[in-house]
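Excluded from the complex is one protein chain; the other protein chains are retained at their positions.
Per-chain residue numbering starts at 1, and chain names A, B and C are given in the order in which the chains are listed.
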Amino acid sequence: MKLNKRAIAGTMTSSDVMIEVIPWGKTSEINIKSDVEKQYGDQILDLINSILRENDVDNVCINVVDKGALDFTISARLKTALFRAAK
Amino acid sequence: MEDRYDINELLKEKGTFTGIDKSKRKKNKVRSLKYVIDALDIKDGMTISFHHHFRNGDLLADMVLELLDKKGTKNITIFPSSLTTAHDHFGQYIQSGLISRICTSGIRDRLGEDISSGMLDTPVIIRSHGGRARAIESGEEKIDVAFIAVAHSDVNGNANGFEGVSPCGSLGYSMVDMKHADKVVVVSDLITEEITIPFSVPSYNVDYVVKVEKIGIKEKIMSGATRLTTNPKELLIAKRTADIIEALEIIKENFTFQTGTGGSSLAVTRFMRDKMIEKKIVADFALGGITGHIVRLHEEGLVRKLLDVQCFDLDAVFSLKNNIRHFEIDASFYANPENPGCVVNKLDVVVLSALEIDRNFDVNVMTGSDGILRGASGGHCDTAAGSKICIVTSPLVRGRIATVKDKVLNIVTPGSTVDILVTDHGTAVNPLRKDIMALLKEKKIPIVSIDTLVEMAEKIVKKPNPIVYGDKVVGVIEYRDGSIIDLVKQVI
Amino acid sequence: MEKLRRTMLYVPGNNPAMIKDIYIYQPDSIMFDLEDSISLAEKDSARFLVSEALTNVDYLGIETVVRVNGLDTEFGLADLECIVKAQPDVIRLPKTETSEDISEMEAIIARIELENNIPVGKTKMFAAIESAKGVLNAYSIATSSKRLVGIALGAEDYVTNLRTNRSPEGIELLFARGQILNAARAANISAIDTIYSDIENEEGFRREVEHIKQLGFDGKSIINPRQIDIVHEIYAPKPKEIEYALQVIAAIQQAEKENSGVISLNGKMIDKPIVERAERVLQLAGINDMEQSDGR
Partner (left out) sequence: MFYEYTKEYILKNDEIKRHKSALFLKTIDIEFDTNVDVTINIVKNNQIAATISAEKNLIKCIGVAPDFRSEGLMNILFSDLISYQYSKGFYNLALFTKAEYETIIASLGFYTICKTKNIVFMENHKNKFRDYLQNLTQSDCKGKVASIVMNLNPITNGHLYLIEKASSENDVLFVFIVSEDRSVVPFDIRYQLAEASTRHLKNVILVKGGEYIISSTTFPSYFKKDYNSWIRNYCELDLTIFSKHIAKKLNISKRYVGTEPYCKVTNYYNKVMSEILPKYNIEYIEVSRLLSEDDAISASRVRKLADEGDFKAIKSLVPEATYKYLISINGGSYET
């Protein structure tokens, strides 16, 4: 998947997550701010990495502000942001 | 036989009347806060107490601590009935060495984080409202000075919480302090020459009266009226709870109840009201933190008496002031386990909430899912133990945090006193209560096992990383009888 | 036996807090909305969210319906491409006016099913009729596809089209309701009534539900979980009806045992309509554990 521009998706309301995707020329970086970071930070990171791999995305900065979203929501928001960035 | 009574001896002992100068009578007890603090000579090792009826709008605790801190006082115990966000910055008094020990019911936000990180060397003692009253009355905790913020006092300390510019209503938690503290200081922003009537604090319990410019931040003390939830999930839980209360045949003439103030508990009252009207039933009393909604039931004639240890909104405050059977009670009468007449023992049903509840029905209302202190013991374990039926209501998960789980991080209320758990995903009955189980089955109320709920929750949120605890114990949770039910560990 | 569709609960497709556990309210059907409740800028995110939810959340066997955007919009096709793969039970087509609207969408659904190894025909369809033209074509719409499990009235757009507005009594909807109901019955599919948007007005809602139940509707589209219990309560059969129904079923079983061709109860002959009604009463009462066919 080729990303052409930065994009954002989701919200910061309860059970949702806001994810920003910034294509950049550097090694990928994932910043996670989460209400449940202690409990689920690692799992969120794994999920994001696996979606990036699935979509063959590299050299990207991902900013995540999570409000306790379940995996299906994180996945949907990241896919939306990638879809928008690829437009 | 003894000698005849010696009248001369008596005259010598008592002295004879020599006249009186009316103008030399002591005028009143009003002094400045600084004067009082100096005069009381609060020093190392002493215990001072506060109440939390002004909740997030409390200004007094900080005023007192600031003065003591400026004086360089060290090593004191603070013994508030609870701590709120108004006390968020108290970490600074721990760091300055002023506070060396804390006993409270609740602790949250930044102060909770500070304590959980290990800022205080001595563990915080967490007590329920009943447990606190017991500790004071039994002499386990001695209060040197009780500072009691009130909404209105006269110059000699006859005071109440429901008049004045920043009313808080019932002063129930502080009533125990005023009877047992060595010295009692009443503080208010409304002090009148005219006697306060009715008063909740009698002047004979009061040593000093202090006038301050502002005793509380009005909008942070309480809201005008507690709003009924429109959140469909809370309504769902509330309706299920009310249906269960009905199915258990609790709603009978002269029944008694307590419902919390959380979104669903409050709504339970609303659904119960419908059923009471339908069945033409009047409750004997409602207990606890009182809200405008309970007041309405009282005023509609559906509840005869309101026993009020704490008001939750201004509607309740007005009612306390105006309704004769809306009665202010103290924490000991409310819940002291050593007082067999305490009213929690007369409850037919209590509806409570939970931060966490587990397979054993053990309930945590003290620490968050990250292990950090962010709650209050309150009357939770008191009412659970006293009531005939204790119902805990809670969503199965909050955001991504499971409420129903394998093992709670900290126990405040033992599962043996919790009978029913109502969640949005189903209702579970404590296996110890076969009678309830049978009755609900007969009434065709759907029941699932607690294990099913635990599994459902885990399937939704997935297993979290375990909390990383340090070795230090930062909190000791006392059960209401004074035994230790759990320890709170430092979170790294 | 026909599936119960007393309540079809709308949930905005872009709201994860609602989507994640909307099943707790136990409606008969959940309808994820990608259409009117979603702003143009968020059509894509709603689509991804509903698709992920359908794939990952356990809706406990409750019928899942997705209201997609019409094929005449730029979103309709993309909705189908994304959603059909996630295999909801039903795709609901908004603003249906002709049978061609249905065939056109059916062809696309069939193609996507084929491409994704989903048995062709698995995805059912539902049509909302929201215009005078649609109402007049109700029967041809209702019979346009084997996938179609029901038709629903969408009154908000319809009354605008009629140049009137909704009244508490609903006289302006009498024709449309009658027409749609008759079309559905003739085609042997479900008929669902329109939403009632004033959530606070419980009295008005009750009256309307009683009205459409009497007309013969299977149920109602609803917009707030608070409305579910009311509908289910009104549709619940009276104890007398249940008792009678149980007697009817017992009589059938008795007759079967005795291999008797004629079934009678209390001296009266029981014919097919009576049996059907009895079965439906028991289904509505939640007593019946008889097999439910999927879809119809």
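Going forward, a residue touches a chain if its C-beta (ideal position, glycine included) is under 8 Å from a C-beta of that chain, and two chains touch if they have at least 3 such contacts.
Predicted, not measured: the structure shown is a model, and the values here were computed from it.
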| item | value |
| --- | --- |
| Residue of B:28, B:95 or B:230 in touch with the missing chain, whole complex considered | B:230 |
| Identified contact with the non-displayed chain, of C:10, C:75 or C:158 | C:10 |
| Hidden-chain contact residue, picked from the options A:3, A:48 or A:65 | A:65 |
| Positions on subunit A where the hidden chain makes contact | 6-8, 10-14, 16, 18, 29, 31, 33, 35, 63, 65, 67 |
| Positions on subunit B contacted by the hidden chain, ascending | 110, 219, 223, 227, 230, 232 |
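What we mean here is this: only the chains that are shown with their structure count from here on.
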| item | value |
| --- | --- |
| More contacts between chains, B-C or A-B | A-B |
| Distance from the mean Cα position of subunit C to that of subunit A, given in whole angstrom | 36 |
| Computed distance of Cα centres, subunit B from subunit A, in Å | 43 |
| Computed distance of Cα centres, subunit C from subunit B, in Å | 50 |
| Set of subunit C residues in contact with two or more other chains | 20 |
| Touching two or more other chains - residue numbers and ranges from subunit A | 14-15, 69-71 |
| Interfacial residue positions of subunit A with respect to subunit B in the complex | 14-15, 35-36, 38-43, 67-71 |
| Residues of subunit B touching subunit C in the complex | 232-233, 235-236, 239, 396-397, 424-425, 459-460 |
| Residues of subunit A that touch subunit C when the two form their complex | 9-10, 13-16, 69-73, 75-77, 79-80, 83-84 |
